[in-house]
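Right, one structure below, let's go through it.
Here the complex is missing one protein chain, while the rest keep their positions.
Per-chain numbering from 1; labels A and B assigned in written order.
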Amino acid sequence: MRQTVELVSNQGTTADQEMDTSPLAIRGLTVTYGEKPAVFSVDMTVEPGKMTAIIGPNGAGKSTLLKAALGIVPPVSGRVQVFGRPLEAMRARIAYVPQRASIDWDFPTRVIDVVMMGLYRELGLLGRIRGHHRTVARDCLDRVGMGDFADRQIGQLSGGQQQRVFLARALAQDADLYLLDEPFAGVDAATEKAIITVLKSLRAAGKSVVVVHHDLATVADYFDNVFLINTRKVAEGPVAEAFTPETLQAAYGGRLATAQIDQLAVVQG
Amino acid sequence: MLLDALLLQLGYNATLVSVGAALLGGAAGISGTFLFLRKRALVSDAVSHATLPGVGLAFLVMVFLGGDGRNLAGLLFGSAVSAGIGLLCMNWLTRNTRLAEDAAIGAVLSVFFGFGIVLLTVIQTLGVGRQAGLEGFLLGSTAGMLLSDAMIIAGGSALALMVIILMRRPMMLVAFDPEYAAARGLPVHHIDMLMMGLVMAVTVVGLKIVGLILIVALLIIPAVTARFWTERSDRVVVIAGLAGGASAYLGAAISASAPNLPTGPIIVLVSFLLFALSLLFAPNRGVLAAVLRHQRFQRRVHLRQGLLALAQGQPIYEPLTLRLLRRAGLVRADGVATDKGRARAAKALRDEKRWELVRSDLAHEAAAALYDGLREIETVLTPDQIRDIDCRIGGPQEVPA
Partner (left out) sequence: MSGAEFVPLSLTPLLIGIFAAVACALPGNFLLLRRQALIGDAISHVVLPGIVVAFLLTGAIAAGPMLLGAAGAAVTAVILIEAVRRLGRIEPGAAMGVIFTTMFAGGVLLLEQTDTSTVHLDVEHALYGNLESLIWLDATGWSSLWDLEALRYLPPELPRMALTLLGVAAFIALFWRALKISTFDEGFARTLGIRTDLLGLALVIMAAIAAVAAFDAVGSIIVIAMFICPPAAARMMTNRLEAQIGWSVVFATLSAVLGYVLAGYGPLWLGAADAVSAAGMIATVSGVILAIAARFGPCRHRAGAPAGV
């Protein structure tokens, strides 16, 4: 238990030097819904070129942390820096994949149009769509294995396919930091495999990837770093150090059976 | 003059209008509450606009049959039929097409109303004078109200109230959680139709007094007003009924006390006044209370974050946090913690560790559920329990200066 507490308290001293270079650095972030803090006084420093999972029980503020980092929900206090500069100046370098549930899937638009939305910053308000833009969008669809569905209306896709289209849109943005909110929730095995392959290729290209994740069993397989949160930050660091029975117990409390935690922690030794 | 009106001393006609209006307002407030809690408040807008073609058609039919086109009962019957058809069209559009309810409401409202206007112009061309009074249904008109008209309004309102009292439980269940109600075996669709039927009845009955454009206000505003004062659904219903009745009664009385004060608009404005007062000053959900609460809350968050930062020797970036710490005498002007500040910071950090333990201990699961980052640990655990936890943490740690 002592270990966890030290993890929390040590962070502050080392974090400030990293703040200049980190793809995403959050300091003292508090977000509340009404009177209830969803995220309280959280510091987070994302390591460049790594895949980081944000983990915690339901309602622990995982998605809220991501949304506040992106300026989608307003924080009560705290500040966010992206590659050492304020968020607004660095929008072009971030790509975000929202939760599937937040979308009206009956919207009159085709798969390829959704991917083209990722080129918005490049195209601007009135820029003409040229051949190479279409090529980029097609390539991104091919990378997630959705090339054959370009002309379908998005509502006609399965949940997993919709998720892959959103990933393709993020790829089209050609960002340096990718933030994904529960991309594996409710998708089929083929989609999960396709997504993780793409994410690993992003890492190989030196990009940073942050994923809100709920499946503890795959954490060690998929990710380099974890960030455990339960309203507060519980632990942060490489999977081997921060994804331990102690930190999981601290994050999940009585909600996760002890036996299960032991089993999971054994996976990564 | 106003006092006379309020005390029903302004003569036979004004008294009729006031009493009828009060009953109508009460019935509208109550049936509107179910609609509001079901999040379908604006359905009433479609229902009320859809009455117009019925009024026109009923008039035409009664004239062709050789009767008096202005017979109120006949006109109200016609308006009820066309409102019902409008409601069915709306339901059909939302169930069988991709349109959302708001689009279906707007489509029914504008098309029925447009068709109604076409019928009104047809009636106009039949001969001047015979259509007198139909325009009154747009905005309401209480001038020249007959005893029989007032009886219809009072009787209709009373009937609607009785049905509501009988059916209040299933209707509330459906308004709160239709899926659960369906799982319990309630005929949700029929209860929804009953709710709409009541709204339709109130609309039709209210056409004469407030008109079809403003009856919507009587269905929505009292319910919204009542919501500010209580968190219990049964009380929302009662308060909405009282607010609706009171605004309608007051409005009718004010309008009777002077010329050029049309009844419908005055009733709406009175009920808006009640709403505005509730919005600002209601004890819990009111704006004033919420602003005060939020400020207090924000100060607590910043103070606690500041203390934790002090305890862990981290820099504090937020100007508001620093200002609050200084004002509380916890840091000096140069940002260094005072003795009091160090003591409070140590306590805050210690509480953090206590919470840490509480939250990882299955025995304290109930207490851990109350954790929100701000709650004092003394409010959820007994001194004995805290002492026990402190033993497990070990002695107080040193705070970096």
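In this section, a contact is a pair of C-beta atoms (placed from the backbone, for glycine too) under 8 Å apart; a residue touches a chain by one contact, two chains touch by 3 or more.
Worth saying up front: this structure is predicted, and the values here are computed from it rather than measured.
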| item | value |
| --- | --- |
| Residue, one of B:V19, B:V81, B:V238 or B:L269, that touches the chain absent here | B:L269 |
| Omitted-chain contact residue, chosen from B:V19, B:I117 or B:M167 | B:I117 |
| Listed residues B:L72, B:V224, B:I239 or B:A367, member touching the removed chain | B:V224 |
| Full-complex contact with the absent chain, from A:P23, A:G61 or A:P98 | A:P98 |
| Hidden partner interface residues of subunit A, rising order | 67, 70-72, 88, 91-92, 94-96, 98, 102-110, 113-114, 117, 120-121, 123, 125-126, 153-156, 169 |
| Residue ranges of subunit B at the interface with the undisplayed chain | 36, 39-42, 44-45, 93, 96-100, 102-103, 105-107, 109-118, 120-122, 125, 135, 138-139, 213-214, 216-217, 219-221, 223-224, 227-228, 260-262, 264-266, 268-269, 272, 275, 279, 285, 287, 290 |
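By definition in this document, only the chains that are shown with their structure count from here on.
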| item | value |
| --- | --- |
| Subunit B partner contacts - residues on subunit A that touch it in the complex | 1, 4-5, 9, 12-13, 16, 27-28, 30, 32, 35-37, 40-41, 76-79, 106, 230-232, 249-250, 253-254 |
| Residues on subunit B engaged by subunit A in the complex (per definition of touch) | 98, 293, 297-298, 301-302, 304-305, 308-309, 312-315, 317-318, 320-321, 349, 353, 356-357, 359-362, 365, 368, 371-374 |
